[in-house]
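As you look at this complex, bear in mind that one protein chain is not there, while each of the others sits in place.
What follows is chain A.
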Amino acid sequence: MDRFVWTSGLLEISETLVIQQRGVRIYDGEEKIKFDPGTLLLSTHRLIWRDQKNHECCMAIPLSQIVFIEEQAAGIGKSAKIVVHLHPAASNKEPGPFQSSKNSYIKLSFKEHGQIEFYRRLSEEMTQRRWENMPVPQSLQTNRGPQPGRIRAVGIVGIERKLEEKRKETDKNISEAFEDLSKLMVKAKEMVELSKCIANKIKEKQGDITEDETIRFKSYLLSMGIANPVTRETYGSGTQYHMQLAKQLAGILQAPLEERGGIMSLTEVYCLVNRARGMELLSPEDLVNACKMLEALKLPLRLRVFDSGVMVIELQSHKEEEMVASALETVSEKGSLTSEEFAKLVGMSVLLAKERLLLAEKMGHLCRDDSVEGLRFYPNLFMTQS
């Protein structure tokens, strides 16, 4: 019994669990040891026993210490047992539950059965001797007795413990994060006061807003991430960054646009560009501002905004108005079409298909039928037929 050493019960990297069994009591020779029945685990390298009530009480014996094993059948009032004969303990052995023992064998008593399977597996491991092929560092196998505060990672209890730790950690993080939010709320209150004051002043036309207030206002906006509230500056002349970005976009988007018939919605562009970039993603704002400069910079693409507000990027060579003529043909052929039907026929996204049909309606080529059945477009017979 002195061959056992204290252990954390954690498996090493090359060590794998083979089988485990609850309700096993260990006998030192013929005597019961003073521990209650526990869980016995067989790994590729060791035999580990852990107290069921006190999980930190965990001991192990390397399989290399085992000489041979034999079965002992159950009797009346006696559980089935496995007798394990052991080599003498090594002199440099780590501390264990027993300093010395007169017996060179132990018995494993299976109070909750499972002895047959365990014996089979143990015999297998003894035959295969897998521990010889996958050495584990000696010092890492053991540990100086049960340590409070260490998270045992073995078994369901280990998992539960880990989850609890994680939950506590998350809780802490969230509280920290909300600290920022409460700071933001305090600032927001100030901002609201200031903006109300400014709004009132404007309403009453009571002189100018003092420079101090303007500066305060701007600084608040800056701290919230709105770089420059004066839109004329950002739109009109644009910044160097947006100009560069616009040129870059022109390069990236040329091929995809040609593939898609010369027109793409801005959301498609956003996804495409950011996917290509991987890191250093573009914000939607930056994308829009860069696109607004495309035409001014005489690049081969342009940004177009439809009446409905949908934004698209078009090749300069793309003439949406001409596409309308072909749309009219398609609709006339089929009598009438919904946006979805048209999209499917032509192979476009429904969003862009709808925009094309709406443009055709605006130009007077199509008219609409809006009913519970949905929105359909017809050739504009009001104009063509008297």
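In the analysis below, contacts are C-beta pairs under 8 Å (C-beta built on N, C-alpha and C of every residue); 3 or more make two chains touch, one makes a residue touch a chain; residues count from 1.
Everything below uses one rule, namely that contacts and distances are computed from a predicted model.
Trainee: Given that one chain of this complex has been left out, which of "DNA 5'-3' helicase", "Dihydropyrimidinase like 2b", "AP-3 complex subunit delta-1" or "Vacuolar protein-sorting-associated protein 25" is its protein name according to UniProt?
Mentor: "Vacuolar protein-sorting-associated protein 25"
Trainee: Among A:Met134, A:Ile159, A:Val305 or A:Met383, which residue is in contact with the omitted chain in the full complex?
Mentor: Missing-chain contact among the listed residues: A:Met383.
Trainee: Considering the complete complex, identify which of A:Arg22, A:Lys247 or A:Arg368 is in touch with the unshown chain.
Mentor: A:Arg368
Trainee: Using the touch rule from the top, list residues of chain A that touch the missing partner.
Mentor: Touch set of chain A with respect to the missing chain: 336, 361-362, 364, 367-371, 376, 378, 380-383, 385.
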